[in-house]
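Below you'll find the structure I mean.
Of the protein chains in this complex, all but one are displayed in their positions.
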Amino acid sequence: MMSAFAQAVLNGIMNGALLAVPAVGFTMIFAVLRYPNFAIAAYISTGALAGWVANTWLGVGALPALVVAFAAAGLVGVAVEEAALARLRPSGALTVAIASIAANLVVENMLRFGFGNDLRGYDLPLRPDFRIAGLRIGPQAVETFLLAAVVMAVLFLFLRFARLGRAMRAVADNPDLARLKGISPRRVAMVAVFLGAGLAGGGGVLLGLDTAIDPLTGYRVLLSVFAAAVLGGLGSIPGAVVGALSIGLAEEVAMLAIPATYRSAIGFAAILLILTFRPRGLLGERAV
Amino acid sequence: MLSYILFTLTLGGIYALLSLSLNLIWGGAGMVNLGLAGFFAVGAYASALVTGAGAPLVIGWGAAIVVGLAAGLLVTFCTLRLRDDYLAIVTLGFAEVVRLVALNERWLTRGADGISGIQAPLKAELGTAGFNLFYLGLVAAVVAVVWFGLRRLDLSPYGRALRAIREDQELASFAGKRVLRFKFEAFALSAAIAALAGALYAHYASYVSPDHFQPLITIYIFLGVTAGGVGRPLGALIGGYAVVAFLEATRFMAALMPGLSPLQHAALREIMVGLALILVLHLRPQGLLPERIPPAPRVP
Partner (left out) sequence: MVISRRMLLGSTAALAGTLALPPLSLAQGEPIRLATLTPLTGAGGPYGPVMVKAAKAVVDEVNAAGGVLGRKIELISEDDQTNPEAGVRAARKLIDVDKVVAIIGTWSSAVTTAVAPLCWESKTFLATVSGADAITLLPHQGYLIRTQPNTTLQGRKFGEFALAQGAKRVFFLSPQTPFFQSQLDNITAAVKKGGGEVGSLVYDDKKPSYRSEIDEALRFKPDALVLGGYTPDTTVLVKDLYRAGYKGLVVAFGYSVNQKLVDGVPAEAVEGIYTISPSPAEGSKAYERLVKLIGVANPDPYTTQVYDETNLIIMAIAAAGQASGTAIKDNIRKVAQSKGGVVVDNAVDGLKAIAAGKAVDYDGASGPCDFTDIGDIADCQFRYEQVKAGKITLVKIA
């Protein structure tokens, strides 16, 4: 039983790591633009498919595929933002959020239009888990976890110390004041969306390694990604990672007691529970 | 062709009720409910189960409203202290949980099979064609009653108070409005209307299943309310009907594009729905019928 519990904890961390990168992307956009971007699901799928194109048409490995996915999803994100969302910002965050739901539908179906619904997979070998003290650990999950940690650290440092990053935080805190100081909110918004959508796309490749790649790759994990970001506190980058790991843990550990088929509900129950005590999530509001 | 139009109009009425429900909570109190499909489901299942156990239709619909109210109160209670954006995501999760329960609790909901053979009022007496006409009238009557009630509410001091909360919660509470209570009531009422729409749907289609209540329908209703005019019941009502008409029209529009596969036609239809919502938000954010803010009565 003890080993089952330990394995469930490990599984939770591995499962959570998978959600962490897209959750960071989602929360990144929120941190600067203050609206929940539902199109993140389509950006994840865009990245997964772009990575697939790079991997199977151009024959590149996982890392270059990640870069291609990052760039492709980032560009799609910026295009959507500029074409469909940016001008709605004065109408309020919820209006933009609703437009982003529509944008998600559009992008998902453009992918479907171009690629069809066929399931695809990367041309990369799978590696069996290794065992330590009877516990299974997936080498790829470890890499995903490390990547999530690195992404989090780099973004955190970027926002804290880089000039552009500080400008982004300034815009997030007070757009008017930022403008007075000569920071272009538009440029900052574009960078934030590029990074956020790009991370979602990169996360899409990681997801694609484990799941099927099709226009719904992102949609299937959307609620879990949201749950992760909300749990950690919308707008907090370390929060998104902590939230993702917590959701992963909650889902897998609860499975020892609750039927597996309710996994999604467990994530939801976890956010309700945490939000009851901390309405702004685990790592609060401005922990950037 | 005629039965197709009757069908589309009946469904339009059900979408109009959902739009009125969303308009109350979104247009009225400024809260975004992305869990509309969940409340729709709750009402549909409640009425299907109650009438399935032998209760008359009226009791079934009553049950749908009561269960809808209860679900609305529960969700508001769980989300009271949340900010709007958190609320939007939590309500989305709520709808998924409702779907999961309907899918997995076979003893209650018959699981993925769904409940078929739900009683269709007077169908045996009227025949299929007569029933379709009758139900169209019934749905239209319910829509009219709900619309009339919401309009009265909208123009009443209560409606003004809701709007005050929407515009500035702190100011409203400073002005002595009991913000929490208003939110509770508005959300519960909105949930009850969505549940009633669910009950109407269940007895029209005679069949409900977990697959009926996917998030896409919530997007459709958002399109309806936005197009009709957020904050104005008549706008939402028209928007509800319009969105069904639009959804159906996309079939014929997509078919006009030659040389595409059926899959591409299907994708194109959904692209049109998404684009329509984005365009409405950009070009006519106030919708077809803009909100009217009635002046406060003059204090003599």
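Quick notes on this structure:
Labels for the chains are A and B, by order of writing; each one numbers its residues from 1.
Everything that follows uses one rule, which is that contacts are C-beta pairs under 8 Å (C-beta built on N, C-alpha and C of every residue); 3 or more make two chains touch, one makes a residue touch a chain.
These figures come from a predicted structure and were not determined experimentally.
Of the candidate positions A:Arg89, A:Arg120 or A:Arg280, contact with the unshown chain belongs to A:Arg120.
Annotation for chain A: contacts to the undisplayed chain at residues 4, 7-8, 11, 14-15, 18-19, 109, 112, 116-121, 124-129, 136, 138, 207, 210-216, 220-221, 224, 252, 255, 259-264.
On the side of chain B, the interface with the absent chain consists of residues 1-4, 7-8, 11, 100, 103-104, 106, 111-114, 116, 128, 201, 205-207, 209-212, 214, 216-217, 247-248, 251, 261-263, 265-267, 269-270, using the contact rule stated above.
Here, only the chains that are shown with their structure count from here on.
The touching residues of chain A, when paired with chain B in their complex, are 30, 35-36, 84, 87-88, 91, 93-95, 97-99, 101-106, 108-110, 112-113, 116-117, 223, 226-227, 230, 234, 259, 261-262, 264-265, 267-268, 271-272, 275-276, 279-280.
The touching residues of chain B, counted against chain A in their complex, run 30, 32, 78-79, 81-86, 88-90, 92-94, 96-97, 100-101, 103-104, 219, 222-223, 226, 263-264, 266-268, 270-271, 273-278, 281-282, 285.
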